[in-house]
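The other protein chains are all here in position, but one chain of the complex has been omitted.
Now for chain A:
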Amino acid sequence: MALKIVKGSIDRMFDKNLQDLVRGIRNHKEDEAKYISTCIDEIKQELKQDNIAVKANAVCKLTYLQMLGYDVSWAAFNIVEVMSSSKFTYKRIGYLAASQCFHESTDVIMLTTNQIRKDLSSPNQYDTGVALTGLSCFVTPDLARDLANDIMTLMSHTKPYIRKKAVLIMYKVFLKYPESLRPAFPRLKEKLEDPDPGVQSAAVNVICELARRNPKNYLSLAPLFFKLMTSSTNNWVLIKIIKLFGALTPLEPRLGKKLIEPLTNLIHRKIHIFSSHKMLCSQSHLIVSLSRIAVLISLSSGMPNHSASIQVMKYLGLLAMSKILKTHPKSVQSHKDLILQCLDDKDESIRLRALDLLYGMVSKKNLMEIVKKLMLHVDKAEGTTYRDELLTKIIDICSQSNYQYITNFEWYISILVELTRLEGTRHGHLIASQMLDVAIRVRAIRVFAVAQMATLLDNAHLLTGNMQRMGICEVLYAAAWICGEFSEHLENPMQTLEAMLRPKVATLPGHIQAVYVQNAAKLFATVLKNQEGNTDSTAAQETSQLMIDRLPLFVQSANLEVQERASCILQLVKYIQKLQQKDVEVAEEVCALFAGELNPVAPKAQKKVPVPEGLDLDAWINEPPSESESEDEQPKAIFAKEEPKHSRPRHTEVDEKELARRREARKQEQANNPFYIKASPSSQKAYQEAPGVEHIPVVQIDLSVPLKVPGLPMSDQYVKLEEERRQKERADKKKKEKKKRKEKRSGRGRKHDSGPESEEDITPAHMVDIVTEEMPENALPSDDDDKDPNDPHKALDIDLDKPLADSEKLPVRAHRAAEAPKSPAEDGEAENAASQEPKKKSSKEKREKKKDKDRDRKVRIKWQKDYKSSKHKKKKQKKEKEEKEKKKKKKHHHHHHHSDGGGEESVQNGTVEEEEPLPVSVYDIQGNLQDGSQVVVSVIFENKCDSFLKSMEFNVLDSLNSKLQRPEGSGPHDGLTVPFQLPPGVSNEARFVFTVQSIVMPQKLKGTLTFIVKNEDSSTHEKLDFKLHFTCTSYLITTPCYSDAFAKLLESGDLKCSSVRLEGVIMPFHHLLARICFHHHFSVVERIDSCASMYSRSIQGHHVCLLVKTSGQTVSIDAKCDEPTLLGNVLDEIKQTFSQC
């Protein structure tokens, strides 16, 4: 044996180790790929050997190859083998390899659970450490669930080395398995005060990460952190704590004041903590520090030789400023010059930061100036990335908050046009979309925009000149569209038409050509219209001829869209020409082709269209063909409540009144906002009134602004003009000129002060009409649809101060005694839990709800009412109504998978003529899965009379088998007080818990409800008898089961058989199944043609299996169950269900 080991190790000496591999790769520079592929072959050979040392060596080499970009997932199993070696050396290699290449979808990960658990409890602290480190890289939801408890134990390990790793990894566990947060939190909190600084720092680290996403849950820790901050000397911990406070202070203003002192101390002590102190922004008191930052920046910019560390400070200063800007924009604005200076910095990172700041600093007053500066930089900038960044920033700055700061749109259009002259930018489409947006939404600017775009089209050769500029040719898309759509504003449409049909156009990308062709047609229509007024018809015919001459070029285009449009329009024009030759007036008809106005539609509009009343989007339009559903799932999908497919809240729930209110509020808001003008002229109207001149809000154009700028405009002119305009305006105001201004000049009253102009004083050069984007009628304002439903941190938003419930304990490993491994319910549940975890549950309530949902299935039985014998005749009627109610409920579930028993309405069972209080109508029985002997009955009491009901007492005559659970100390015949009173017409729900010993038999319990009816003058004591019917199916709980588990269950032979035949059932098979599912809480396991297997499970764990077959009108049900009596009763009940219908 010893010899073998020695021999093995001698063999090993000549194997290639990692160093040899690296050396080999370095020596084979020319044919590296070939060399590596031979190495991989060798590794494959090595992995086949039994010697673990050889395997470990191979895995070590694979880790290196993985870094070089080779896929090594094929060796995943070998990695697991090496991980499970008993030697630390190999174990470490294995875990390293695993941490580099395992991920959630690596399937061998599930093999590692036990190995990792073993390593975690290893006596050697480094084994544990290495396992924790590895696990931190590849933890999956399953591993997290299975190991959470082991890791939690390690958090109080004796060795600080293990403790700190265990604490840190908990964050990863929380992310993957949010349920573990609450049970683990107390211990985590404890670790904040751990004697070892490393553990402490790890705990701070984890809590900071948690609190960053959901700060409000961690407010209660503030005092503890405050203490830590004043006592700790570890910089790392301090930085983290300050970050944490940064997240907490916005929620708790008092914290801010408390923090000033310790923070200032800290700043004095260590200047570098500065960087983390972005929280300053939340306090106005700490603005002092802001000036320090400013000083810092100015200091660094003043220094002649820029050393790297000063650059670092400059960067951090700008970063801090950007945070402060959000809350105190004024104080940052005073440093404008400093920031503009930073734009000249040679460091790109600093320039980008400065740009970010500018975005928040603009106002109406300085927008032009800032953009002018930026334009200068655009010209100077050499790297394309930075220039692109500048370009996007300029557009961002100008278009922010619905063009809020733009006072002169002509200026903006000229800026955009200037930007098109940039070489090699990627952002052509951005400029294009801005042009389109402005031209569409600002009606007043269209004349100007069209003129500019016509010039652009004329000079298109400048833009398409070389291939490098392909990005910018997107602008032509916008230009062509604007010229076509608003062609009535064109000075010389003929010329533009000509420009659009140049042969050169064929070199443009297809989608742009398509727009060209389409808009050429629009232009053609306009031209025709202009020319038809003339007596000379040749001009019109020439235009048609031009189209016919040029369009064939596009008809040959390789792009389908271009080809299609071109050939279509070509034929149209040919036809028009024919008509023209017969002297028919066609312009009118041609124009009608393109009549009507296109209104901007908000991007989210489609999503916000509310579902109309009575439209059920989930309902089948046609019943799905039965063949396709043989795969089972389908009926389950309808009835299984635990599959919330639609996480999006449904809009239909909001009632009409609320809708109207919101709509009104929105209109009001828009009306008050001077920059919103409702898009009142609807498209049809515009169409009727043709070029609806009255609708275009008339623009009072300042005479100082020339309407037409020949050639390409210079935006600088506008800056100057704007300056002059403002000055003039101010002068005018000073003189308090008596001439009446036209009312349209400005919507707002202006203050007549001669002081420095404030924001409001700057009137836009045009009364700008920014058309709002259209939203559907009744659209609901909702903001939450932007949130990412997959954000793992959402699941961690958990209330941590609530005491732990028993059910929240982490799963502990235990030998499975009661639950066989194949127990379908167990598996199903685990499956459920795993699949549902990452979704939803953002709030505590939702958690609660979910728990209810998982454990309890609602069972509903009939309320046998025996209230005064004279009312018996009502019974039948009532039953019918209940049936209806049930159906309603069915629908209800169908809609809202979350439906809770409390939400249902009660059946109206009392009638007015009776003049008697009939409080109760519906109840639910919920089996409690956790405790096999408990059943919860929810009763809805509804007061149907005109009197006030109080002192209600609910009492049930206990049987041997079932008992009402009463509070301790009360006798077996005492009633339970219903914890509420009922005013007339009100209903409420109360829950009562029953203990049931045997569930194999159905039973009825007699009960009484006593109450006091209070009228204005008198009060009487009344009594209502009832029966509670506990059917056997009410003890069954819908439990999903997989076909393989189901098969095993049947094979096991523990089950007793029974069968039943139903005759004369005339309903489709899937209805029948649905009925069994719904009324008797089964789920379909598998369905093949007219045969289906179904499964359910009782609260005490009995398995009930059904095999349902149908032929003609006969349905036979073969059933198996480990409890024959239960089975018999369930079958009887099923039979009864079908005999009723």
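Things to note:
FYI, a contact is a pair of C-beta atoms (placed from the backbone, for glycine too) under 8 Å apart; a residue touches a chain by one contact, two chains touch by 3 or more; residues count from 1.
Definition applied: contacts and distances are computed from a predicted model.
Per its UniProt record, the hidden chain corresponds to "AP complex mu/sigma subunit domain-containing protein" from the list "Myotubularin-related protein 12", "Large ribosomal subunit protein uL30m", "AP complex mu/sigma subunit domain-containing protein" or "Serine palmitoyltransferase 1". Here one chain is not drawn; of A:Ile93, A:Met435 or A:Cys1032, the residue touching it is A:Ile93. The missing chain, though absent from the display, is touched by one residue of A:Ile43, A:Ala222 or A:Ile239; that residue is A:Ile239. Interface note: of A:Ile40, A:Ala58, A:Leu255 or A:Ile350, the residue touching the hidden chain in the full complex is A:Ile350. Note on the undisplayed chain: of the listed residues A:Gln66, A:Ser156, A:Gln934 or A:Ser1116, the one touching it is A:Gln66. Residues of chain A that touch the chain left out of the display are 5-6, 9-10, 12-14, 17-20, 22-23, 26, 60, 63-64, 66-71, 87-89, 92-93, 96, 100, 103-104, 124, 126, 129-130, 132-133, 136-137, 139, 161, 164-165, 168-169, 171-172, 197-198, 201-202, 205-206, 208-209, 212, 234-236, 239-240, 243, 272, 275-276, 306-308, 311-312, 314-316, 319, 346-350, 352.
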